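There's a structure below that I have some questions on.
All protein chains but one are shown at their positions in the complex.
Which chain is which? They are A and B, in the order written, and residues in each are numbered from 1.
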Amino acid sequence: MKKVFSRPKCLKPAPFHYCPGCGHSIIHRLVAELIDEMGLQGKAICIPPAGCAVLAYNYFDIDVCESAHGRGCAIATGFKRALPDRFVFTYQGDGDMAAIGTAETIHAANRGELITSIFVNNAVYGMTGGQMAPTTMLGQKTTTSPFGRRSKVEGYPLKITDLIAQLDGAAYVARTSVGTPAKILATKKALKKAFEVQLEGLGYTLVEVLSPCPTNWKMTPVDAFKYLQERMEKEYPLQVFKDITAQKKED
Amino acid sequence: MAAKGKITIDQGLCKSCELCITVCPEKAIRIAETFNHRGYHPAEFVLETCRGCSLCATMCPEVAIEVYRG
Partner (left out) sequence: MMKGTDAIGEAAVQAGCRCYFGYPITPQNELPEYMSKRMDEVGGVFLQGESEIASINMVLGAAAAGVRAMTSSSSPGISLKQEGLSFLASLELPAVIVNINRGGPGLGNIAPSQGDYYQATRGGGHGDYRMPVYAPAGVQELYDITMKAFDVADMYRTPVMILGDGMMGQIVEPIVRHKRPDVELPPKDYILDGCEGRPSRIVKSLILDVRLMEEHNWKLKRKYDLMKKELPMHEEFMTSDAKMIVVAYGTAARIAKGAVKRVRSNGLPVGLIRPITLWPFPDEAIANITKKAKAVLVFEMSTGQMVDDVRLATNGRIDCEFYGRPGGVVAAPQEIARIIERHWLQKELS
């Protein structure tokens, strides 16, 4: 029998520290597979967030520069402007990207920085113990919205990806999920597209990946994946918001 | 009928999240009675019916599954 599925070369052998059923490590695998398949290892620079994925350098066998919370897109801008021919991507959570890092994210996109942001949306602050995030949904209970998020008090879930898709600097913006194997493969396709658009120098690229956080959602991994599809994917519909390469084909 | 595929599970990496079990179309995986060194009941491969479709490996957050086919 032929081996048809194995650990990507660019993924270090270290076991993941993530909780059982966490979506981060699935996304890590996809990124590592793409780096192998697209031969990017030698020119890739990853900027992980201050969040659960801060330890990405234990897993990605590429150059990794840690970022202060929320500053990923600014640091990535510095890298890409200094080294225009390298492949630079940020890997951020919802707090990192859509709370403290909102300005850095929106302005990097607006400048059309030739970087890719992988935005893992699990609706909570995972590393710090499940607090409310900008993407926490209405009615969703977290350690800082114990009565469930109320629009009158905590405001509305922030659809930052929808905002960024409006910016001219953004060239490819999509939202996917790791809810099922099929959706995981769709995530890989979207990431690959985003990487290609960066390498072609067409503009800023963003892939939001809906991901479960079983521990802080206080669910089993299997239930968390159900909740991801039944609740989160309704609030955050999966779609390609913008793809300037698609428009080009039609022109 | 000879199995068309098979998988190996690195039981040391498994955190018993059971996702592979939920997606396997052939129900070829189950949770073992044993414990791994982390104190989890790891997933266990049942030979006969695997088609080598890789859904389990695609779903596995620990990248603990390798798939063989043919």
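The rule is short, and it goes like this: a residue touches a chain if its C-beta (ideal position, glycine included) is under 8 Å from a C-beta of that chain, and two chains touch if they have at least 3 such contacts.
Just so you know, these numbers come straight off a predicted model, no measurement behind them.
Looking at the complete complex, one finds that the omitted chain is in touch with A.
Checked against the full complex, the candidates A:Val4, A:Met38, A:Val54 or A:Leu185 give a single residue touching the omitted chain, namely A:Val54. Among A:Met1, A:Leu83 or A:Ala246, only A:Leu83 touches the chain left out of the display. Set against the missing chain, the residues A:Met1, A:Ala68 or A:Ala182 yield one that touches it, A:Ala68. Within the entire complex, the positions of subunit A that touch the omitted partner chain are 41-45, 47, 50, 54, 57, 60-68, 71, 74-83, 86-87, 103-104, 106-107, 111.
Heads up, the rule we're going with is that only the chains that are shown with their structure count from here on.
One inter-chain figure worth recording: subunit A and subunit B are separated by 27 Å, centre to centre, where each centre is the mean of the chain's CA atoms. Those residues of subunit A that touch subunit B in the shared complex are 1-8, 11, 15-16, 18-26, 29, 180-181, 184-185, 214, 220-222, 225.
Residue ranges of subunit B in contact with subunit A, taken from their complex: 5-6, 12-13, 15-19, 22-23, 40, 52, 54-55, 57-63, 65-70.
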